[in-house]
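What you see is the complex with one protein chain gone and the rest in place.
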């Protein structure tokens, strides 16, 4: 694998999930492949799970880790080619990406969508430029439109908990006080579309995901109908793609509650976290045995560890 | 040991101090007990000694360390059960504690007292909730009311420097320009009460520590009288417990000076640092051979290393 920013970088989803399961069984057993390797983690936005799970993944592999909050600890980056840099930007992304590549064997990069410029966000303007100038493999730690490390952890979690070969998986929009990126649902849709699960997306009118990632998934605008017979309910808020960045916190009847869960086939509940309790999902669902959210978070370690191995040319 | 937030977690103070002395003699000799273990350090407040000594302790044990400034690098945490999280708080402590537990074998947490809400502070509201939801052992890196890693280092330092079996130890209040928590003096009192030293607390009227920690220690409101024949003088400012959070920077005659030290039995001078020079203690005392403050700071490493070993089930 050359980089890991999307499912498109993955040769075989099955093989990747299989390796993740092996890594989880024997997390310290792969060190000889990654000796003397260094992971650099660049954060342009806050992060808890990704920050810690990526470090833990590297530690499990005996790798060294350098964490940098670029916005706070480093320089302000210029993105535009040909810019005359006589204003506030101190370093061009060309130099930054090439220089950081001198010190790391793999670079993880975290950026968020602007939610104001749809074209730039969906062109992955920053990540694309960074990869163009980087000289080592790059892992997305969540980008403007995708979050593939989360999706790999999610598929691993479903594989561990599914009771039938082709479970019904429902990705449901849920309310949130602030407009959020589409990265997690886009990515989840992209990955689940690559499985043979029965996949349904439930969201209000005006909140359909980009066709690029939603693909041929069935989209239903009635949440109750969508939840019927679900084996897995993956809740997540996202702001509108069509009316870019618009949110709808007033749609409180989309909150996942016990009553909603009763419509399902005793479904398991999933969320990428952080989650707004009693807004996205009620306490009773989150605190019930149906909730897999902590297991998803745990699987982030093995997801990152698996991707690091593949980027460092491990052959499984 | 399940957690380390107070002397109450310690089976035998003697055995713990004994192990700390062994660790100090052979700091790199305990790695086989802690292989592949990871320490997470969560800071909600500034820290220098604790931040560095905890890392050094983990390094000496061959452990990996993840440091997170939660307030700056992560999410804003909700503490209240049942909260409808539609305002600024992004993640509930329930998820945060459980998730971080997925990535660490031990979690260190640093929080300070509010000094405005005595009940919350003395209930250790934050730390208690964090421990309740954490799935691995938790070390206090200083909490609202106690600082046990400091106290273990302090007892080790006294043991190394005492010339008689039962030295007279005086904990003396000292002035400070700002109101400070009671964590260090509370904890010192709790630990010294568990030794057989002759223990005296000297503080102005209105600055008696909570009975919960001061216990049966002799309290004297006249500093000169208290210092008489002391073998160790432990200076520290704290704000009032009774008149909660009130300070008294004007009581400059409580500063520890050479003249005050002459009242003692050639006592050693101790302070947890950071120290306000010429406010808490004069330059001449701090720069004299009587000062143990740097040795106390050094012992923080072995204190943390010892506690990590015990939390990871090392049997001495």
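In order of appearance the chains are A and B, and numbering begins at 1 in each one.
By our rule, a residue touches a chain if its C-beta (ideal position, glycine included) is under 8 Å from a C-beta of that chain, and two chains touch if they have at least 3 such contacts.
Everything numeric here is computed off the predicted structure, so don't read it as measured data.
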Selected residue (touches chain absent from view) among B:214, B:256, B:293 or B:309: B:293
Candidate in contact with the missing chain, chosen from B:43, B:103, B:173 or B:207: B:43
Contact partner of the left-out chain, one of B:15, B:52, B:76 or B:164: B:52
Touching residues on chain A - with respect to the absent chain: 36, 38, 40, 64, 66, 68, 70, 72-75, 78, 81-87, 90-92, 94-96, 98-100, 102-104
Sites on chain B contacted by the missing partner chain, in the whole complex: 28, 43, 46-49, 51-53, 55-56, 59-60, 69, 72, 177, 249, 273-279, 283, 287, 293-294, 297-298, 300-301
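Simple rule for what comes next: only the chains that are shown with their structure count from here on.
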Gap in Å, rounded to a whole number, between the CA centres of chain B and chain A: 39
